[in-house]
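Complex shown without one protein chain; remaining protein chains in place.
Which chain is which? They are A and B, in the order written, and residues in each are numbered from 1.
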Amino acid sequence: MTDATVSTPVTATGPEPALEPASSSRAQKRKARKKAAKDPKRKITWDRVWAQRALLAMAVPLLLYQILFKYVPVYGWAIAFQHYKPGRGSIWNQQWVGLENFYNLFTGVNGERFRQVVVNTMGQSVLTLIVGTFGAIVLALLLNEVKNLPFKRILQNITYMPHFLSWVIVASLASVALSLPSSGGFINQGLMSLHLVDEPVLFLTEPNFFWEIVAGTSLWKELGWNTILYLAAITAIDPGLYEAAEVDGAGRYRKMFSITLPSIRPTIVVLLIINSGWILSTNFELPYFLGNGLVSEKSETIDVFVLRYGYQLGNYSLAVVAGIFKTLVAVILVGSANLAAKRLNQETLV
Amino acid sequence: MSGTTVAKPLARRASRGGSRRRKRTVEQIIFTTLNTTFLLALAALMIYPLLNTLAISLNDGNDAVRGGIGIWPRVFSLQNYNVVFNMTTIYQAFFMSVLKTVVVVATNLVFTSMLAYALSRNEFIFRRSITLIFVLTMYFDAGLIPNYLLIRDLGMLNSFQAYWVPTIISAFNLIVLRTYMKSIPDEIIESARIDGAGEFRMWWQVVMPLCKPALAVVGLFVAVGSWNSWLDTLLYNSGDQALSTLQYELQKLLASSMNAGMNSVAATGSAQSGGQVTTPIALRSTITVVAAVPILFVYPFLQKHFVSGLVIGSVKG
Partner (left out) sequence: MKRNLRLGGLRRAGRQLTVAATAMALIALPACTSDESADDSETLSPSNPTTLSVWITSAQQAPAPDNKITKLLKDKLGVTLTYEIVTPDNEDQKIGVMLAGGQYPDLIGTGDLKQRFLEGGALRRLDDMLKTGHYPDLAAHVKDDIKRMSYSGDEVDKGLYIFPNYNRFYGDITGGTYYGPAFWIQKRVLADAGYPDLSNMTLDRYFQLISDYKAKHPQTNGAPTVGFEILASKGREWGMTNPPALLAGSPNNGGVIVDSNNHASIYADKDVAKNFYKVLNQQYNAGLVDRESFTLTFDQYTAKLATGAVLGMHDQGWNFGTATQSLQSAGKDENTYVPLMPVYDGVTPWYADRAVMNINQGFGVSVSSKQPKKALKFLDTMLSEEWQKTLSWGIAGEDYQVGADGVFSRTDEQRKNYKDITWRSHNRLDALLDMLPKHQGKFSDGNAYSPDDQPAEFYATLSDYDKNFMAKYGNKKTWLDFMNKVPDNPKYYPAWNIKLSDDANQVNQQLTDTSVQNLPKIIAGNPADFDKNWQAYVDSLHKVDIKVYEDAVNAGIQNRLANW
């Protein structure tokens, strides 16, 4: 597809992302927007506030609502600075210990282990995010190529269903799939019948496979579900764009890479930025149920650790400390990702 | 672009065949074959766990314990479903779950889209700061206790309000909708504005209909989340049986079955006296099926909004 296509009348009414396959025009537009941002007109004046009273009426009540339900309860974080015991009643009727809980977590008896746990969490999470995002985009593109509507619908319905199974069931199925052939391990069965291995492999006893197993299992469960947002984004693409491209002689792959992908790029970028903040908030059940003594140096994540040393010991403060740590990391990561996206002239979160 | 775009895919397909070069057609066939094969293989891999769960749920409980059931029950039995549907609390809980899900979805769609509309307007002065305030809420959690105390102080313990009032908006869905709305061409908004539409009318009558695919997605997310949640029942409403939800009741049933399994040696009897009518493993599968089936029906219903390819331009024409 050439730039000429972009300027055809067809695209003039198309959705904004569809306008942007060619980088030059997008950059121009951004620049124009930035200029507008610095315009003195953007200054907040009472006149402007009054002019936007309708928008404010839409936003402010919900803002207050959000502050009440999300921000006000954050006083509960005081627990992080206490030796909190629920038995003492009110949160203000507790023993204050300053930063002791933070020191305990990062440098205390479990300090070394906690650092390992953070590394494991990030490893599993980043791998899951990459595999999951890539897989979902590919599946969305392939589904988009299916022209038979009923078939497409059935496929979608099937692929999104594993999302409704609990992690416990999925972990159990994964564990069986990875076991010895005599226990129903069809992966080993397959590998052996293809003569790729001579002896069955005990995948779950091998630390170096663990992150991949977590990522693979998550992919299996959430692939179809993760595709939904991309499919919705694809629907916003103006079919006229494809037609124009066809007129220009663009092939299937050309259309995929020059129209579809650029059109859903804002969605991809926004989801990646959002997800970057959840890198320390991984799924709990997979590492918990699939982990074992032989792979613990790779399997244990923050949440598993917090369960063992926080909740199970009645140490609520530790759980809150870990939560604050996760939030701080999340804010830094999301901030950086957002900044990077802005620098690269991509869609941003904020 | 004309207003007939909705019908266009058909027209396009019809017109395509003749204008294609032969080479393209061969490539087309190969691609379609490969793609179909791949997607079918993927579907098989994805549907296996479901069929497996279904097969176990339809299998005799004591036999299911042995494992090794594939996609077909080994010893067919409806006993597990009998146990679930004989639970007297389940019907009211089902109704409550439906009611809760409907209310949560409706309120979420209205409020989230309203705010998303405001935040998608480039000229809105507090756009960035408000977005930031919402975005941050995705990354922290105040903890159970302060949240509980807030609900208590608002007088919403053991009330239906506790299900929907605290969750009328979610930051993630807000971003999803806002991103989608931003992709709506300014021209549409401008022309509506020239026609004299105010912001509320613009949101409700112009932007909302254009956002159907995104609204369908957000509706689905919210519905599934609300349907599957049980922590709110446990924390706020477990004192009132009338407010109990399906997921919570099923969770309790599973716990009681696991407990029975653990103690069943107590009744270490002969085979003649019969085992427990169900086992935790079989019941867990059954519960998964019972809890998932109602919500699975939501998807095909919403699916039409983002499969057939809604075309924004068509609305304008």
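Note that a contact is a pair of C-beta atoms (placed from the backbone, for glycine too) under 8 Å apart; a residue touches a chain by one contact, two chains touch by 3 or more.
Since the structure is predicted, the reported quantities are computational estimates derived from the model, not experimental observations.
The chain not shown here is in contact, across the full complex, with A, B.
Checked against the full complex, the candidates B:L119, B:M202, B:L253 or B:I287 give a single residue touching the omitted chain, namely B:L253. Here the missing chain is touched by one residue of B:A192, B:L234 or B:L296, and it is B:L234. Along subunit B, the points of touch with the absent chain fall at residues 62-63, 65-68, 82-83, 86-89, 144-145, 148-149, 152, 157, 231, 234-235, 238-239, 241, 251-253, 255-281.
Interface residues of subunit A with the unshown chain, by the touch rule above, are 85-91, 93, 109-110, 171-172, 175-176, 178-180, 182-183, 202, 204-205, 288-289, 291-294, 296-297, 308-309, 311-316.
We adopt the following convention: only the chains that are shown with their structure count from here on.
Contact residues on subunit A toward subunit B in their complex (touch as defined above): 9-10, 12-19, 33, 36, 42, 44, 48-49, 52, 54-56, 58-59, 62-63, 65-77, 79, 86, 91, 139, 142-143, 145-147, 149, 151-166, 168-170, 173, 176, 183-184, 220, 223-224, 228-229, 231-236, 238-240, 243, 251-252, 266-267, 270, 274, 277-278, 320, 323-324, 326-327, 330-331, 334, 347, 349-350. The touching residues of subunit B, when paired with subunit A in their complex, are 1, 5, 8-9, 12-13, 24, 27-28, 31-32, 35-36, 38-39, 42-43, 45-47, 49-50, 52-53, 67-68, 111, 114-115, 117-119, 121-126, 128, 130-143, 145-147, 149-150, 166, 168-169, 172, 175-176, 179-180, 182-188, 198-200, 203, 213-214, 216-217, 220, 224, 284-285, 288, 291-292, 295-296, 299-300, 303, 305-313, 316.
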